[in-house]
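In this view, the complex is presented without one of its protein chains, the others remaining in place.
Naming follows writing order (A and B), and every chain is counted from residue 1.
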Amino acid sequence: MAKVHVSTSVNGEPTEFLCEPHDTLLDVLRNELNMTGTKEGCGSGDCGACSVTVNDRLVCSCLVLGAEAEGKEIGTVEGIGNNDSLHVIQEKFLEHAALQCGICTPGLIVSTKALLEENPSPTEEEARYYLAGNLCRCTGYDKIIRAVMDAAESMRGAA
Amino acid sequence: MSEAKDYKYVGTRRVRPDGYDKVTGRANYGADLTLPGMIWGRILRSPHAHAKIKGINTSKAEAHPGVSAVVTFQDFPEKSQGSPLAQNILANEKALYHGHAIAAVAAKTVQIAEEALGLIEVDYEVLTPVMDLDTAMADGATLINENLKTVGLPEPATEASNIAARQELKIGDIDAGFAEADVILEREYSTPTVHQGYIEPHACTVRYDENGQSMVWCCTQGHFDVRASTANLLGMELGKLKVVASEIGGGFGGKTTIYLEPVALMLSKKSGNPVKIVMDRDEVFKASGPGAATKSWIKIGAKKDGTFTAMQAKMAFEAGAFPGSPVGPGTMTVFAPYDVANAKVEGFDVLVNKPKVAAYRAPGAPQAEFASEMLINELAEKLGMDMIDIRLKNAAREGTQALYGPKFREIGFIECLEQCKASEHYQNAVAEGNGRGVGAGFWFNIGGVSSAVIHMNPDGTATLLEGSPDIGGSRASMQSMAAEELGIAPERIKPIVADTEMVAHNDTTGGSRTTFATGMAVIEAAQDVVRQFKERAASTWNVTPEQVEWADGVARNTAGDGEMTCQEICASAGRTGGQITGRGNINARGAGPSFSVHIADVAVDKDTGKVDVVRYTASQDAGRAIHPSYVEGQIQGGSVQGIGWALNEEYIYSDDGLLENPGFLDYRIPLASDLPMIDPIVVEVPNPFHPYGVRGVGEANIIPPLATVATAVGNAIGRPMPDLPCSPPRVLKAIQEG
Partner (left out) sequence: MTVVEYSAAASIEEAVSLLLSSDIPAKVLAGGTDLIIQSAGLDPIKVVDIKNIDSMMGATIDGDGLTLGPSMPCAELYSRDDVKALFPGLVEAAYLIGSTQVQGRCSVGGNLCNSSPAADTIPALIANAAQCVIQGPGGERTVAVEDFVTGVGRNCMAKGELLTALRLAKPAAGTSDAYLRFIPRTEMDIAVAGAGVSVTLDGAGTCTAARVSIGAVAPTALLIPEAADALIGSKLDEAALDKAAAASLAASSPITDRRGTVEFRKHVVGVLTKRAATIAAQRARGE
C-alpha cells in the first residue's frame, strides 16, 4: 500500500509527512511528528483527549485521516502557550487546580480555547455542554468549569 | 504535634510543580516514549468467556513479513507457570474471560502485528460461561477452576467450588442484639461490575538487555511493584531491571498490577528490539481489572430512638477469573462508621468468567457500604428520623471498638455529619418533586514503606527524590511539606518521582498512602538535611549543633553571633565535609481513617426514569489539608465516580459472556454536562500519628455517593432502589411497578 505524501501546517509551521492511508491524524501527530501532547484515550471519538483544530474547527484527531490534513491548518496543544508564556486558559487551569492526572488536560485546553473563540461569554451550562466530549475521570469537572469560566472572564477583560 | 498550628507553606494553594508540563502537553505518559529500533507489540485475546485451549499454532504469524517475535504462556520460565498472575497475563490451559490474553506478537508496525494476530491459530473448546454470583455459587455449577476449594469454611472443603474463600467477623451477640430491637429491617442489594475508567490506557515501552540493563517505562501506580512482579515472573534480579514510572493518566487502583510489562520484555528478549505495547480502550475494558460486582443482604435492628442494637451482613463479591476480590475490606468496612455492640458479617470470594478484579478506590467499601447505608436510610424513614440524626446517634467516635479490630483514635465522622447538617444545602428543604439522599463512608487508609532523598545543591536549591507516582498532585504536597521543614521557598525544591534505581523501594500509590506515608519520608529526609545544616553551621562557629537554631531557612548561633543562610551552607558544603543529602526511609504506621458524608438532591423524569443530580455536597475528614485545592479535587472526583457508579456505569455481558460495552460510548461515565458543581466540605480533625495531622483523602469520598444517590432517587419516586445502577430503564420500571 502506497504511502500518502501530505503538505500541511501544524501550529502555523509548514509541515510535510508521509503516512499510511489508514493512519489517523492522531497517529501522525504522535508517531510521525513526535508531538505527543495530543493524547489517545479511546480511538473512537468518545473521550476528547485527542482534540485538535483543523482549520479552526474542533475535532477528534482520532477520527481524521492523516491524509485529510492536506492543505489544512492543524492546531494542537503544543501551539498554545509554553512555559515562558502560558495562555490564560493554561494559567487558569493551574490556578484552579483543574487537573489531577493531567491526561485529559491537553484536550481540554484545546477545546476550551475553541469554545472561547466561538463564544467568549459562555454560561456555565453552555461550557459544560460544549466540553461534554472531553472526559475527565479525576476532577468531577468542578474545578475545570471554574477555570474555564474564569479564563473567559479574563479574556473578555483583556480584549 | 497535631494541634492546629499555622504553617507557612502547608495548607496553601500553590501551583503544582508539574503543572506547566501538563498544561502544555510536554508531560510524558505511558504511551509517549519511543526508543531507537523500537517495534510494536499487540496481544491476541480470547473471543470466548470460557474455553479450553487445546492448541496454539503460531508458525504462520512467526513467518509473516515484518514480525520479529511471538510469545505465548509457554515462554514464561517454568517455575513461574504456576503463578495465577502469569496465567492472567497470558492464558495457560483455559481462556477464562472474554479478552483474556492468549498470545502476543511484536512487529515493525501495529498494522503488521494486527495482521499476524489474525494468523495465530487457536484451537478452543468452548465451555459454559459462569457470569454471575448466583450461577457460580449454585450447587453443581460449572467449575472455573477444577482444583479450587473454599478456604475459611468451618469444616475443610472436600469438593471443588467457585467459592474461593469465606470469611467472618463477629462482635457481641447478634441474636441478643436483634432481641433487644424495636424495629428490624432487612433487604438485599446488588452492584454491577464497574471500571475505574482512567482515561489513559495501559502502556509500556521496554528494552530487554542480556547484560543486566533491562528497562521498563510504564504508567503505573507503583513501579517498585512492577519491578518486583515482573522480575519475579521472568526470573530476573531486581537490580537488573530498571522501572521508570511515566506520568500516569489516572489509575484509581486499576494500575496497581501488571498486564503488559512481562509480555513486552519477553517479546523484546526474543526480538532483540525495544518493544512498545499500548492497550486499546476496548482491551482496557475487557482485560484490565474492573471493580467487583456484589450481592449483599443486610439486617439491622434498632431501638425506637434510633440506637442500633444489631447489624448483620452477608456479602458475595465477584473475584473474576482468579481468587482475590476485595471482600475482605468489604466485610471490614460495611458497618465501620457505627458504634454497635452486636454485629456479624460473612463474606464470600467467588470466581466468575470475567477479568480478575483489581483495586478500585477504597476497594470493596463502596459496594459494602452502599448496602448498609441504604438500609440505614430506610430505617430512618421507618422511625421518622432525620437521615443525619440517625447516624449521629450511632456514629463511631474516639474509643469506639471497630468490628474489624482496633479502637478508633481521634476521628472526624461526627464533625462530617455535623458540618453537613449545618450546610446551606441541608438546611434548605429539597425542591418539590425531587428526592434527597444522605450517605456515609469509612475507609481505613494505609501507611507502609516509603523512601525519599533530598540532595541540596550548591546554590541552596533542593532536589527531592521520592518513589510514589504522582497520580493527582502529590508532588505539590511533597514540595510544600519539604519547604515547611527546610524553611525555604517551595519553588526552590524540585520534587521528582524517581525511578527504581534512584531511591529505595516504595510501596504502590494506593490506600490513600502517598501524602501520609511518602510525606512522612519526605519530612524525615528534610529533617535529616536540617540536622546536617546545623552540624555544618556549628562546625563553622565552633559550637555544638544543639546551640544552632534553624528557622526560615537560616541557621542562628544561639551561643554567640552569627547567621548562615541555606545558600551559604550549601555553597560551602564542599569545604565543610561534602555535599548534603538527607534520607528518609520509613515504614509509616498510624494512617488515620477517613470518614465522608454526602448529600444529594436529584430530579427524576417520571416519564422516562432519567435522573438529574441537581445539587451535591460532600464532606470528608482530611486530618490536615496540605494542599486544600487538591484535597477538594479528591473529594469532588471521588464523588463523581460514585455518582457514575450509582446512575449509569455497568459492564453489560451477552448470554455467551461477551462484554457488550467495552468503550466510553456505552460504558457511560459522567460528563461535564451531567453534573452540578460538587460542593466540598473539608473537615480537619488531625491524625495524631502524622507530624501535620494528615489523613489520606483519596478514597473515602467514592463510598457515600452510591447510597446517597440511590436513596435520593428512591425518595423522588417513592420506591426503594436496591439494585445499581439506577439507570433509566430500571428507574422507569420501579416507577411503573409503584
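Everything below uses one rule, namely that a residue touches a chain if its C-beta (ideal position, glycine included) is under 8 Å from a C-beta of that chain, and two chains touch if they have at least 3 such contacts.
Source: prediction; values computed, not measured.
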Interface partners of the hidden chain - shown chains only, full complex considered: A, B
Among A:51, A:76, A:100 or A:139, residue touching the chain not depicted: A:51
Omitted-chain contact residue, chosen from A:10, A:59 or A:109: A:59
Touching residue (missing chain; options A:17, A:93 or A:130): A:130
Chain not shown, touching residues in chain A: 1-2, 4, 21-22, 24, 43-46, 48, 51, 54, 57-60, 62-65, 67-68, 70, 111, 114-115, 129-134
On chain B, residues whose C-beta touches the chain left out of the figure: 111, 114-115, 118, 607-610, 647-648, 652, 660-661, 664-666, 668, 670-671, 673-674, 727-729, 732-733
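The working rule: only the chains that are shown with their structure count from here on.
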Cα-centroid distance, chain A relative to chain B, in whole angstrom: 29
Complex contacts: residues of chain B adjacent to chain A: 13, 15-16, 18-20, 22-29, 31-32, 34, 111, 196-201, 247-252, 278, 280-281, 471-473, 627, 629-630, 632-634, 636-641, 663-665, 669-675, 677-678
Complex interface listing, chain A residues touching chain B: 20, 22, 30-31, 34-44, 46-47, 49, 76-78, 80-83, 86, 90, 93-97, 99-106, 109, 125, 127-129, 131-146
